[in-house]
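Shown here: the complex without one of its protein chains, the others still in place.
Note that the chains take the letters A, B, C, D and E in the order they are written out, and that residue 1 is the start of every chain.
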Amino acid sequence: MPFVNIRITREGATAQQKKELIKGVTRLLEEVLGKNPKTTFVIIDEVDTDNWGIGGESVTELRKR
Amino acid sequence: MPFVNIRITREGATAQQKKELIKGVTRLLEEVLGKNPKTTFVIIDEVDTDNWGIGGESVTELRKR
Amino acid sequence: MPFVNIRITREGATAQQKKELIKGVTRLLEEVLGKNPKTTFVIIDEVDTDNWGIGGESVTELRKR
Amino acid sequence: MPFVNIRITREGATAQQKKELIKGVTRLLEEVLGKNPKTTFVIIDEVDTDNWGIGGESVTELRKR
Amino acid sequence: MPFVNIRITREGATAQQKKELIKGVTRLLEEVLGKNPKTTFVIIDEVDTDNWGIGGESVTELRKR
Partner (left out) sequence: MPFVNIRITREGATAQQKKELIKGVTRLLEEVLGKNPKTTFVIIDEVDTDNWGIGGESVTELRKR
């Protein structure tokens, strides 16, 4: 019964891509640890680029360069 | 000073229902562990059904069946 | 399919108390939002008092007073 | 490579203030623990006041008093 | 620069299996969303079975049946 939280910047991930993430990570946990896919939860959080920082700067600033 | 994070799908929980969750979980922590309600934090995250997966599928897909 | 994360200081919560938290919060989500208890996840994190701060001080310091 | 998640109520924090939080917390981790700022991640989550509870009440209710 | 948090019960995952999870999820994010693996963070949390509940019961209880 794993719980996976994937956090990415909100930059246009499509519903199809989210489906692939959900399917892929669920399969990975089954293959590596034998976890039952039926009780694997995946939550994707999309974060505004103003709200994500790396190297002391927001991603909004990084994307401008 | 407990911290509780409740994550649910974004499917129309009302302000009244959220109040009941906040009140109920705060009371539970007081009853079971004697925690002071004044410093109990509760955060409710509502997650789009495209962004929540179970059993390798998004909740959007599950709701269609 | 709610996901609940309860974070408390590591100060001796018993297995019995944890069971009561799990049961209580699962029931609360069923009563307030009609959520199916079978797919309600609860994770309790116990945090060392050195690692939890409130009011700019660690709980270890607060407990000494 | 620290990861910092700052959760605040959604009450008008500006892009400039978020930049200062990102810069400040990244610098703090460098000063206190010698962490490389290049691989320090900061994510700011803004939470609706209906969805944040303290003392058994939502922040929306608290703000009315 | 995705951040992935994988939470599993503490039931003997090996260092090798953890490596496979880290590698697999990093590759998945590159394949599906084109994310740079160099700035993909993965954190695995192992949770005691007393501290994980599903269906209103702890995993410790479920494992006894």
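Some observations on this one:
Convention: a residue touches a chain if its C-beta (ideal position, glycine included) is under 8 Å from a C-beta of that chain, and two chains touch if they have at least 3 such contacts.
Just so it is clear, the structure is predicted and the values come from calculations on it, not from any experiment.
Here the chain not displayed is in touch, across the complete complex, with B, C, D, E.
Only one of B:1, B:22, B:44 or B:59 touches the chain withheld from this view, namely B:1. For chain B, the list of residues touching the undisplayed chain reads 1, 3, 39, 41, 43. With the whole complex as reference, residues 15, 18-19, 21-23, 26-27, 37-46 of chain E touch the missing chain. In the full complex, the hidden chain is touched by chain C at residues 7, 47, 50-58, 60-61.
The criterion applied here is as follows: only the chains that are shown with their structure count from here on.
Chain centres here are Cα averages; for chain A and chain C they lie 25 Å apart.
Chain contacts: chain E has residues 1, 3, 7, 39, 52, 54 touching two or more partner chains.
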